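Missing here is one protein chain; the remaining ones are kept as they sit in the complex.
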Amino acid sequence: MAFAVASYRDTVRQTLIEEMDRDQDVFLIGEDIGRYQGTFKVTAGLFDKYGAKRVVDTPITEPGIVGIATGAAMTGLRPVVEMMTMSFSILALDQIINHAAKVHYMTGGQSTVPMVIRGPSGAANQLSAQHSHSMEGWFAHCPGLKVVAPSTPACAKGLLKTAIRDNNPVIFTENPGLYGVKGEVPDDLDFTIPFGKARIAREGKDLSLVAYSRMVHVCLAAAEELAKDGIDVEVVDVRSLLPMDTETIYGSVAKTHRAVVVYEDWKSGGFGAEIAARIGEDCFDDLDAPVGRVGGLNVPMPYTRILELECIPNEKDVIAAVRKIS
Amino acid sequence: MAFAVASYRDTVRQTLIEEMDRDQDVFLIGEDIGRYQGTFKVTAGLFDKYGAKRVVDTPITEPGIVGIATGAAMTGLRPVVEMMTMSFSILALDQIINHAAKVHYMTGGQSTVPMVIRGPSGAANQLSAQHSHSMEGWFAHCPGLKVVAPSTPACAKGLLKTAIRDNNPVIFTENPGLYGVKGEVPDDLDFTIPFGKARIAREGKDLSLVAYSRMVHVCLAAAEELAKDGIDVEVVDVRSLLPMDTETIYGSVAKTHRAVVVYEDWKSGGFGAEIAARIGEDCFDDLDAPVGRVGGLNVPMPYTRILELECIPNEKDVIAAVRKIS
Amino acid sequence: MAKQAEKHLAASPAELETYYREMLYIRHFEEKCNFAYRQGKAGGYLHVYIGMEPLAVGWLNSIRKGYDHVITAYRDHGHALLLGSDPVAVMAEIMGRSGGLSRGKGGSMHLYDIDKGFYGGWGIVGGHVAMGAGLAFSAKYREEDRVVLCYLGDGASNAGVWFETLNMCGLWDLPIVFIIENNEFAMGTRLEYHAADTELWKRGLPFDIKSERIDGMDVLQQKVDAQRIIDYVRKEQKPYLVEVMTYRFAGHGAADNDRQLYRTKEEEEHAMLRDPIKLLEKYLIQHNVMNHEKMEAIEEEILKEVDRIYDEADASPFPDLPEVYDNVYSDMSVEEGH
Partner (left out) sequence: MAKQAEKHLAASPAELETYYREMLYIRHFEEKCNFAYRQGKAGGYLHVYIGMEPLAVGWLNSIRKGYDHVITAYRDHGHALLLGSDPVAVMAEIMGRSGGLSRGKGGSMHLYDIDKGFYGGWGIVGGHVAMGAGLAFSAKYREEDRVVLCYLGDGASNAGVWFETLNMCGLWDLPIVFIIENNEFAMGTRLEYHAADTELWKRGLPFDIKSERIDGMDVLQQKVDAQRIIDYVRKEQKPYLVEVMTYRFAGHGAADNDRQLYRTKEEEEHAMLRDPIKLLEKYLIQHNVMNHEKMEAIEEEILKEVDRIYDEADASPFPDLPEVYDNVYSDMSVEEGH
C-alpha cells in the first residue's frame, strides 16, 4: 500500500472527500463549514466541491443541529456534524447522550443512528475557560456512543472512515494542537482501523505510558528524554476510548509492571481515572508500583498564556510522574 | 441537641423552610414546584406559605431557568433550583458547567454564584432510559462546582444548609429511592455539615465499602449479610464528591487493606472510577487486594422492571465483589 | 333520505364510521392501559390521549400511511395504533414484555414502529422536535415528497431547541407540520403560567412559517384542516405550524391523581361537554349515519377487542435477563456485569 505525507488537518479533509465520493448519503453539517471553509479550515473547498446540499452551513444552534442530524440518520443518511469546538457540544449533550445514543436501545433495535460528530477537543491557544474543554471523557462514559481520539494522521484517516461507515453515533475528537502534525498516510480508499484497537506508539520495557490524542506526542517526547537516562518507556496510544482495547494496555503493563495514564482533561474525574482504575484492578499482581496519573489542572482554563501552559500536561509533568514510580 | 425522626423528603422540605425563613434572599425556582407541590412533593405547601415571588413555577426550559438563577445569584440572591429529575439538568449543562461554574474564575474573583441545584439523581421506578441518569459524576468532574450526595435525612439537612449558605454553585443530588427513608434529624436551625467530610456509616475491619447516596444503604445491607459469614466490612459514606474527603477514605483502607467502591451510575467512567483510581494510587502499599468496583450496567436504562433491576447494583452484587477480593 | 343526508355529510358514511371506531378504539384501549397501570402490570410514566383523540384520527387519516413520517412525545399510544402497529405489541410494550414494539425496553413513552413510519415516542419535553425536522431534512435531501408530522405539547412549545428547529425549518423549507397539542396544561402548570402569550400559533411568525390555530374537538373539521395543511406542505415544500385547541381530560399521567391542585371539577365538566366522541355521536345521529343501537354494537365489539389485546399481551413473556445487553449498539456487544 502506498503512502503520502500529509497533515492531520488535510487528512481529515481528504478522508471526508473520499467518503462523500463513495457514498451519496454522507453529508456535512455545521457552523461556518461551507462558505467560510471551517474555522479550523478542515472543510476548506468542500462547499465549492459538493454544494450547499451536502455541505450545510447552519445557524449557531448546536442542539438543533445535532437533533436534525440524528433524525436524518434515523432514515439512513450519514451526517458528519462538525462542532466548531467540542466545547460547544455541551449545549447539545441532551440531544447526543439522551437521544442519539439511546435510539437503538429504546427502539428495541428497530432504528440506528449512523452519525459522526467531529471537532477539536481540548485547549487551543488562549481561548479561555469556555472554549477549552476536553469532552471525550464525558462521551466515553455514555453507553450507545462510540468515542475515538486519534493522535496521528494515519489513525485519523483509518478511524474516521470506520466512524463514517459505522451505524452507531460516533464521537470523533481531534485536538487543535494536532491539525498541523504531519505523518505518513496510506492512500488506500478503504483504509479503515477497527474501533477498540490500541496502538503501541513506542516500544519499551520499563514503564507503560497510556495516552490518547495529542498527549501521545507529549508522552513520546518524554520517552526520548527518559531514554537518555536509560529509562525505556513504552507508549500505548489508546486511540479508541469506547470501545477500549484493555487487552493491549494490560499486555503492556504485564511487560513493564508500571503504568502512568496521561490525559489533558481535568485530572479529577477524567477518563484517565477509568483507565487507571481498570489497570489497578485487573493488573494488580503485575504492578510493581501504583498506577500514576498525569492530567490537566483542576481549574477552568485561564486566558493568559503562562497560566494556560501551567494547566496543560507537558513532557516535564510526564517525566516527573514516571520518575516518581521508577 | 434534640432530634426528631423524619423522612428524607420531609427533611429536605423542612430545611428549605428554615433557610427561607432565615434569609429573604433564598428563593425556590423550578418546574411544577409551586401550585403542583413538586413532582416528588418535596416542595409541598411552600407555594401557599411563601407565595409566587419566592416559589417560582417556571416553563419547562431548564437552560433558561438555570441561566436566570445564575444571573440572580451574581447579584447576591440565593436561588435553589429544583430539577424535576437530574436527567433534565443535561439540557442545562452548558449553563451549569460552562457558565455558573466559571463565573468566579473568569471574573478574577469579582463575582460569585450562591446557587443550589437540587433534585433526584438516579433511577426511580421504570422511568426508562431518558429519565434515569445518575448525574453527580458529571458534575464532580467540573472545577467550580461543589457536589454532594447525602444518604440520610440528617446528612441531607446538614449538607443542604451548608449548600444554601455557600457562595459557590452547589449540586445537591437526592436519589428517588431515598425520599421515603426515615432517620433521626437534629432540630438545630443551624445544623450544618461541612463539605468534604466523609462519614463512617458502619465500622468494620476486614474491608472498606466506599459509597454515597442510596448505595450506602445497599452497602449497609450487604454488610449485615457478610457479617453473618464473619466478614466485618466498614462502610464509608463519601457524602461530598467535590470536595472529597480522601483522608477518611484512605484511613479506612489503611485499616482494612481492602476496598470496593460502589455507585449506581454507569460503571465505566463513573465517579467511582476516580475514587478507585485514587485509592489504588495513594493506598498502594496498604492494599492486600485490587480495589474492586461495583457500578451500574453500561446500558441505557430499560423500561421493564426485571431488566431495570438488573442494571442497578444491589446487595448481591456488592457481596459478590467483596467475596471476590476477600 | 339517507342519500339526501349524504350530500351534506362532511365525509362518506364509511369514513365517518372509521373515525368513530378509531376514536372509540383509542379511548377504550387507553382506559385499559390505565387499568393495567392500576393492576401493576404497567409502571413508570403512562400518559393517555383521552379527550385528544381527534389529533390522532384527524391527522393520521390525512397522511400517506407508511410513507409519511410521524413523531411525537410520550403521549403516543393512539399514534402507534392508527399507524398500524400490532395492538398486542403496543400493549405488550406498555406491560414491558419481550414481544413489545420496543422489546420491553421503551415502555408507554417510547413506542416506535419505524417500518410504519412512526418515529416515537420520546420522553424529554421538546427533545424530539429537532429529530422531526431531521426526518423532513432527509425527505428533502432524497427529493421525496414525504411529509413529516411532528406533535408537541403546549409546554414543549417553550423549549429552546424547538425555536432553533423552527428557524432551520423556515430557513431550509423543510416539509414538516408542527402540531401543538394545546391541552391547556403542562403537567400541573396551566398555560397562563408557562407561556408569555397563550396564542401559541404565533410562535411560527418570526420564522416566516405559515401558522394558525384550529379547534381540536370536532374531528370532522380537524380532518378537513389537516388534509388542507398536509396537502399544502407536500405541494409547497414548506413548513407549517398548527396550534390545536384541545383539553387533557385525564391527569397528566396515570400517577397524577390530584387534578384539583391545578383545576376545578367545574372546569373539567365544562370541557367534557365537548368530548370529541360525544360530538361525533351527536353528528352521526343528526345526520342519520348511525343510530344508538349501531353505536352500542360497535362499542361492544371494541371492548371485546381491547380485552383480547390485553389478555394476549398479558399472556406474553417478559424479556430474558441477558436481553438487557442487547441493542446498545447495532454491531457490538457491551462489557457485562457490575
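Letters A, B and C name the chains as they come in the text, with residue numbers starting at 1 for each one.
By definition in this document, a contact is a pair of C-beta atoms (placed from the backbone, for glycine too) under 8 Å apart; a residue touches a chain by one contact, two chains touch by 3 or more.
Just so we're clear, the structure is a prediction, and the values are computed from it rather than from any experiment.
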Discussion item. Counting the whole assembly, list the visible chains that the omitted chain makes contact with.
Written reply: A, B, C
Worksheet item: Where the complex has a chain not shown, which of A:17, A:127, A:227 or A:289 is the residue touching it?
Response: A:127
Item to complete: Would you indicate which residue among B:43, B:61, B:130 or B:208 is in contact with the undisplayed chain?
Response: B:61
Worksheet, complete the sentence: Those residues of chain A that touch the unshown chain are 31-32, 35-37, 39, 57-61, 63-64, 88, 91, 125-131, 267-268, 294-300, 302-307, 310-311, 313, 317, 321
Worksheet item: In the whole complex, what residues of chain C lie against the chain that is missing from view?
Response: 158-164, 166-171, 193-197, 200, 202-203, 205-209
Fill in: Contact footprint on chain B, counting only the chain that is left out
27, 53, 58-59, 61, 63-77, 94-95, 98-99, 104-112, 143-144, 146, 166-168, 195, 243
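The rule we apply is simple: only the chains that are shown with their structure count from here on.
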Discussion item. Relative to chain C, which chain's C-alpha centre is the most remote?
Written reply: A
Discussion item. I'd like to verify one number: the distance from the centre of chain B to the centre of chain C, where each centre is the average of its C-alpha atoms, in whole angstrom.
Written reply: 37
Worksheet item: Counting in whole Å, what is the centre-to-centre distance of chain A and chain C, each centre being its mean C-alpha position?
Response: 41
Discussion item. Report the inter-centroid distance (CA atoms only) between chain A and chain B in whole Å.
Written reply: 30
Discussion item. For chain B, give me the residues that contact two or more of the other chains.
Written reply: 91, 128-130, 268, 298-300, 302
Worksheet entry | Numbers and ranges of chain C residues touching at least 2 other chains | 102, 104-106, 110, 122, 124, 127, 160, 328, 334
